[in-house]
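Yeah, one chain of the complex is gone here, protein chain that is, but the others are all in their spots.
After this line comes chain A, so read on.
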Amino acid sequence: MNLSLTLTINGEQREIVLDDPRVTLLDLLRERLHLTGAKKGCDRGQCGACTILVDGQRINSCLALAISYDGSAITTIEGLAENGALHPVQQAFIDHDGFQCGFCTPGQIMSAVGLIAEAQADGDAERIREAMSGNICRCGAYQGITEAVLDAQAKISTGKERDAA
């Protein structure tokens, strides 16, 4: 059985043919398209290491059947930097030591990008922590992660105000 789908991945339209409907978005990205930024931690929607954006919304790619997302636009960690310049969230994670081993970091960063777009957390650290609870960091870098998200959010909203002016 061949199943075909169209996805826009990091801005590029891809025609994909699957030989098996069981392939998740995570396995499609990692094993077939060699975009290994999204990580397979638990593979059961509990750790958040596989977080990607689908049509701008953060989801767990391990619990998403690729075939079902036919027609979607996907952004992975590989698609964040523009012309070699880091995305403000990526830069903020470096500036605030938002990681140790780095395994959860692509998921943390994608989740933070989604969180900032959702615009529910304003500058409240408690709201940030609550909204990031789907991303586990076993090194325990949560303090740095929270600071990074707060900083990136402030910089992105300042940038937007400047653009609007």
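A few comments on the model shown:
The rule is simple: a contact is a pair of C-beta atoms (placed from the backbone, for glycine too) under 8 Å apart; a residue touches a chain by one contact, two chains touch by 3 or more; residues count from 1.
Basically, contacts and distances are computed from a predicted model.
Within the choices "Outer-membrane lipoprotein carrier protein", "Xanthine dehydrogenase family protein subunit M", "Monovalent cation/H+ antiporter subunit A" or "ABC transporter permease", the name that UniProt assigns to the complex's undisplayed chain is "Xanthine dehydrogenase family protein subunit M". Across the entire complex, the residue among A:Ile9, A:Leu29 or A:Ala64 in touch with the chain not shown is A:Ala64. Across the interface with the omitted chain, chain A contributes residues 1, 3, 20-22, 24, 43-45, 48, 51, 57-60, 63-65, 67-68, 70, 111, 114-115, 118, 120, 124, 126-127, 129-135.
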